[in-house]
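With one protein chain held back, the other chains of the complex are shown just where they sit.
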Amino acid sequence: MKRLIVLSPLVILLIICFFILIYLLSNKDPSKPPSALINKDIPIFESKSLYETDKIIKSQDFKNKKVLINFFASWCLPCKVEHPLFFEISENYPDLFMLGFNHKDKSEDAKNYLSEDGNPYDFVGVDSDGMIALEFGVFGLPETFLINEKGKIIYKFMGPLTKEIIKNEIIPLL
Amino acid sequence: MSSLVGFISLALAVIINIFLLISNFFIKYNNKIFNLIIKVSSILTIISFFSLMYAYIVSDFSNFNVFQNSHSEKPLIYKISGTWGNHEGSMLLWLSILSIYGFFFSRTENINIKFKQQTLLIQSFLHVLFGLFIVFTSNPFLVNSVIVKEGLGLNPILQDPGLAIHPPILYAGYVGYSIVFSLAIAGLFSDSDNKGWIFVTKRWALISWTFLTGGIALGSYWAYYELGWGGWWFWDPVENISLMPWIAGLALVHSLLMAKGEQIIKKWIIFLSILCFSLSVFGTFLVRSGILTSVHSFASDASRGLFILLIFFIITGFGFLVFLLKTPENSKPINFLFINKVSALVINNILMIIATLTILLGTIYPIIVEVLTNDRISVGGPYFNSTVIPIMIPGFLLMSIAPILSWQTNRIRNARLYVIGFIAISLLVLVQSYLSTFNTWGVLGLILGIWIITASFISIISSYKIDFNFKLLQKINPHIAHIGVGIAIIGITCSSVFKNEYDFNLNEGDTVQIEDTIVKLEKIEMTNEVNFQALRANFLIERNKKVVANIKAGKNYYPVSKMITTEAGIYHELYKDIYFIVGDQKDKNWFVKVYINPFVSFIWIGVLIMVVSGFIGVTRK
Partner (left out) sequence: MKLYHSCRKIAFVNLFVFISFFEVFADGTLDEKVKNLTLELRCMTCQNQSIYDSEADFSKDIKKIVRTKFEEGKSEKEIKLFLVERYGEYILFKPLLNYKNWFLWSFPFIFLMFGLFFIGLKIRKN
């Protein structure tokens, strides 16, 4: 019994070091918490189109379709960086539905931004008060989601996408 | 040039220590030569540290570390503090303090020479570990590959007098435990029962604890005026991590007290000695490994994490392994009664260890959960408030009477006086809080604080003949420390429970009334300082139609690093702080947040008393 008590600090030490070691080796980023929505149904939302105000898109609209959802804004610099990459994806995967949400932006600015840098999205929804972003658990721009045919969120990325991430993480899911 | 000198002397010091460790198996050094070797290694390490400092002072941008963290336009004092304001430099500071402590320890007299040499050998082992860590993963003497004229600037949040002196003091605390650790290990190896060990351990435990107290208080004071959130403790991982060796050290100091009553629990003291240093290493290094998110922003690099973890594992594993293999037996059974000094000290030790382990668990639990389930959770203030504080409260109650308990018997002198005093204080606080607003925590904290102070005064007056000299001060020193704790508890309780806050949108010239004070936003100015632009709102504080103070609050913009920092303005009074934060401008009006923090100054006064009393304790034989 006494030996056991004296042994316990070593056991605790081993446990602590073991977990920290795995944590360090798994390359987790303390500034990017994992999403709570992975493998959950897509949240319910309704959004007007940026261009035609009478056109509305709803979460039920994409049955049996793979969807890529991207939150962007004209004031967001990293969004500008990842923007050209979406053209490549939409060229290579024409079946993929590309949905852009314009987050807390003026519609004039957004239209200018998309006419200057091009519009890779099949539909641009307006999220002027950030309530749709809230449903998706977005807290910093840009963020990108991938939805499968069953309407489940299968992937989420925070921050600007890069060629490597698209190649290694997104394309295998398409 | 200075980089070269610095690196060579750093490397030489490590080599000398390696040589000492190996040669010790073959040669029996006499005391003089042994001390000489320790002296040379310390001097070399210090030379290395000062050559880095020199590079910072003259803005030698051929040194990569200086280039990354300094800027020629910075004021001199921040150039100097820049030496340890970054990872590499702070590690060198850590090593230098380790050397200096080793040197002072080697000059300790009246202690068994063999025992002393063993302790110093373990110090040298630590020196080698940390030295290799610096040389291979955090070398501050790397040469810049391109020639540059200007540096990249220091993190502006570190350009602050409080934070400039915070790391050396905190490290003086952390590293002091290394001597305690080495003493414990050497104590395990030497089987003879020697009294000198207890005395020396007590001295070093007190020195480290006192510096650590000062360091933590400085960090917390910095957070209070620099972060601009109106609070001074956030249960942030970095804060928790410094609190753990502090509480464990407190337990150590108190368990060493039992040696005075001839009640030595050698096993427990050695366990705490190893634990304190392990937690110190865990703290400093986990902060640097970048796996914790913290408000006390540190430049961190996860790739160093593995090396850091290895060092922590070696030191702690070594310590507890020796402890397991050579567990000492208690020579005498301890005299444990229902209520005597020994039982009070044992209970207090157990509570402190539970508190320490709870903080440890809360700090690393998110890591464990993320590894096991891939979900991330937060363990923050509300958790610690509802676990650690209730655990500590019985300890505080015991503390108030512990100094007057007897070693051998159950009896308390003047027991009636204490009981009456306690009841009177409780009634007083209860009645006054029913008359105002009742808050359970507020009442509890106030009763505790006032009671601790009163009980300490009663026992000073009733047990000692009051004639003012230093000897008396040494004798009543434990009571003084406890009075400090009482004052701090009052401050902590009031400033967290009875804090008020007010939001305003003010234009220049506007006046508002906040409680008993009239505040006028006189004007808003933009100025260009040496290395930043400052926005300052000038507030006039009026009492009874007289302007009593003039407080500036605002923001700084640092163009070199493109950072904005909040500069809170604080009007200090003994009984409350008025704390100003200036936000953004909206339609000509400025958003102004004002906190009324009652009794904050009591926290700093209380801590100051504890620190002073800690140093008095060091002088005591």
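Order as written gives the chain letters A and B; numbering starts at 1 within each chain.
The rule is simple: contacts are C-beta pairs under 8 Å (C-beta built on N, C-alpha and C of every residue); 3 or more make two chains touch, one makes a residue touch a chain.
As the structure is a prediction and not an experimental result, all values here were calculated from the model.
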{"item": "Contacting the left-out chain in the complete assembly, out of B:I111, B:I354, B:L417 or B:L540", "value": "B:I354"}
{"item": "Full-complex contact with the absent chain, from B:F7, B:F103, B:Y171 or B:F234", "value": "B:F234"}
{"item": "Subunit B residues touching the omitted chain (full complex)", "value": "229-231, 234, 236-237, 293-295, 297, 335-338, 343, 346-347, 350-351, 354, 357-358, 361-362, 365, 369, 373, 375-383, 386-388, 391, 428-429, 432-433, 435-437, 446, 450, 453-454, 490, 494, 498, 500, 515-516, 575-576, 583-584, 596, 598-599"}
{"item": "Residues of subunit A (touch criterion as defined above) contacting the omitted chain", "value": "33-37, 40, 43, 104, 130, 134-137, 139-140"}
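Simple rule for what comes next: only the chains that are shown with their structure count from here on.
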{"item": "Length of the line joining the C-alpha centres of subunit A and subunit B, rounded to whole Å", "value": "41"}
{"item": "Interfacial residue positions of subunit A with respect to subunit B in the complex", "value": "2-3, 6-7, 9-10, 13, 16-17, 19-24, 26-28, 30-31, 33-34, 36"}
{"item": "Residue ranges of subunit B touching subunit A (in the complex, touch as defined)", "value": "271, 274-275, 278, 286, 289-293, 302, 305-306, 309, 312-313, 316-317, 320-321, 323-324, 327, 364, 367-368, 370-371, 374-376"}
